Structure formats: C-alpha cells, structure tokens
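Read the structure below first, then the notes.
All protein chains but one are shown at their positions in the complex.
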C-alpha cells in the first residue's frame, strides 16, 4: 500500500497540505485530515480561535470558500458535501445580515441562524473524539496477541462464515461468468469425477488452491457448478482445510499437514 | 476445614482444581470463553466460576507472567501483555496490521454509540458519504447488520459485532466511555 508521496507546500497558512501521487496521472490532495465539511469547519474555527457558540460566520465562510477554490485550482474534484456546506454557510451569512425583526409579543425567542450548524458541529465533535479514543484503544490492542494454533484447532473443518459471505461469493462468481456464458458454445464437458481428479492433482502439486482463481477459470456454468461440488466433495473426504483470511477475501483450499 | 466437613462433600473439585481446569479450558477455546459455557461444562454455579476466574487472573498478575487472563468480548481469554509486543512481532514476523482510516474510525464510533443506525443517519452526523467506510467495517467484521428500520424503504441498520469488542479490548458495550465525555476534548 506504499503510496508515492510528493509533498508540495502550499501557501495556505499552516495547513499541512500535501499531494499524494497515487499513480502517474492520479493525484489526491490531503490537507490535514479533513474528513468532510464539518471537519474542515471545526479546523477553521479552531484556527481562528473562535468560540464555537459564537462563530464569526463571515470570516469562516470566506476561509471555507478559499479552501474550496484552492482545491478547484488544482483540478481536484470537490466532493458534493463540501459544496452543500458552502451554500449553507452563505445562507447563514446572509441571514445574519438581515435586521432582526422585533417579535410581536416578545415571548418567541428568535433562533440564531447559526444554531443548527452549531448543534451539528458539537455532535460531530463528540464522535470525532470517540474515534480518537477508539484509535488509541486499537493501538493498545495491537500489542496484545492471542495464543498460537494448537492441535484441537486443526481438526475443526468448520468455517464461521455467514450465509451472507457465501451468498455473496457465489453471486460474484456467477456475475463474472454471465458474459462468458452468453458466448458459451457446446463443447466436451467434463464429468464430476474428472473435475475432482483434476482438482486433487493440482492440490497435491501446489499444496493449496485459490478457489476464487480456480472458479474463474471455469468455462461454463456447468463447469462452475461441477467445480463447486468438487470442492465440497474434497473437503468432505480429504484432509484439507478451507481458509478464508478475511470476510469476502479469497478462499484457499490447503492440504492439511500429514501427521508424522 | 475439618476432616469431617471435607468428607461430607462429594468428590467436588477444590478451588485449586477448579482454577486449574478453567485455565485449561480458557486456553483451549479458540474464542473468548463465556462464563455460561464454563458453568455448563463444569456444573458449578456462576459465583464459584467467577470467583475462580478472578483468582486465576490475579495469579497471572501477581507472578508477573508474560500472559494475562482477561475478560473481553463477553468471555475470558488468555493473551500476551503489551510489554512484549516487539519480541512477539519478530517471532511471528508480523507487521502491525493496517490501521483503520480516520474516516472509518469516525463511522465506527457513530455506529458504536448510535446503534442500531442506518446509513443515512450516519451520513447526517458525519456530513459525508460513508458507504465505503461501512463496506470496510463490514469486511473487517467490526460491524454487522441489526435488522431493518421500520421507516420508508426499510433501510438496513448496523451495529457493532463481537469482533469489535475483541479488537478494541472491550468487555462489553457498557465499557465504552459516554460520548458526552468527548464534548470538549477536541475544542
């Protein structure tokens, strides 16, 4: 996941801005770690040392728009959410300029045009804080390790995938083959025993089989179904293990180590 | 305990024996072992089992073992202590696993505190599209679906999983600090 980074300093006050070169023609702008318009707003408010309950809307709006312009000047697609927030800010700014109409009975409290935004910022800020807490907990947990494999783990052929995983997996394979099936021509089809024999010999040779890759090789729906059945058959009778390192990850069929 | 008292007991396990067999069972289990499972296998009552677990855990601490017995994700587990992570990584040739991005962590914190919560609700709080974070969190099994919300379109609701508790070192959700505590941290 090594990203080639090219740091380019911006004259945007103290924002740590950098351009990350993802590939030769794909650039991404990182400015601080702004995760969205609320995040950027919080940053600007803090930089202005403004009180969140009394946001200087005019100033913050200008700064916010300056940031968007900067992104655009570098031909960086500005996410829709940033634009929506810009519109909101401009609207609040203009409402702040309107003279406050005196209320007739003096009872009704006139809501500050900033109130809704402030509430959102405050709520968002809490979750941002909670995210930092989770980050530090995860850091500590990463230094704690569970026990290594022991024998009793090995004789357990069962997998703890959910139906969702399997459904999804099979769906993927079928989807991938839809196109090929359209062009399918009649040809000598393999039998189940041929398929099992073929798979076994490949398994013996390579010690393991990536099922996703193998399914992808299948030329027809018929072969695909045969391959799927063969896997289930092999799992049932041979000492092999099905390994899936992550949910939705590839499933690997691996020869179990022979008892000495 | 007098000899007579000891004799009235059936071939019950002594507390020492109980601690030993619990240690063996927690060790063998490949997931945090629930007290419920221990009660069922050992046919002892909950208080006795819990007392034995506390005793065992204290023993690990007292002798400054390289291991610890801890409660996590609704069960008990033996795990290494943080102090030795460098040596362990060297042995396992393991890199620290990729951290979640800040965006995913934010999404996760919203889900953890607001569960069950739908995708649009998460988007409202974060102010950004969170679909790809949610996909990442599902892939890592940190979140799981929690039924549908009885509203227009019956959207899927999400909540945290047992793996979430385990990966973040939590006994249960009540161990999460209150979200209000974070109010002024970021200011």
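Letters A and B name the chains as they come in the text, with residue numbers starting at 1 for each one.
The criterion applied here is as follows: a residue touches a chain if its C-beta (ideal position, glycine included) is under 8 Å from a C-beta of that chain, and two chains touch if they have at least 3 such contacts.
Please read all numbers here as calculations on a predicted model, not as lab measurements.
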| item | value |
| --- | --- |
| Residue among A:58, A:80, A:197 or A:232 touching the omitted chain | A:232 |
| Selected residue (touches chain absent from view) among B:35, B:102, B:138 or B:173 | B:138 |
| Chain B residues that touch the omitted chain in the full complex | 16, 19-25, 27-31, 33, 37, 40-42, 59, 63-67, 78, 80-81, 83-84, 87-88, 90-92, 119, 131-132, 134-135, 138, 144-148, 154, 156 |
| Touch residues of chain A, complete complex, unshown partner | 145-150, 152, 156-164, 166-168, 171, 225-226, 228-229, 231-233, 235-236, 242 |
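Everything below uses one rule, namely that only the chains that are shown with their structure count from here on.
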| item | value |
| --- | --- |
| Interchain centroid distance [CA atoms averaged], chain A/chain B, Å | 23 |
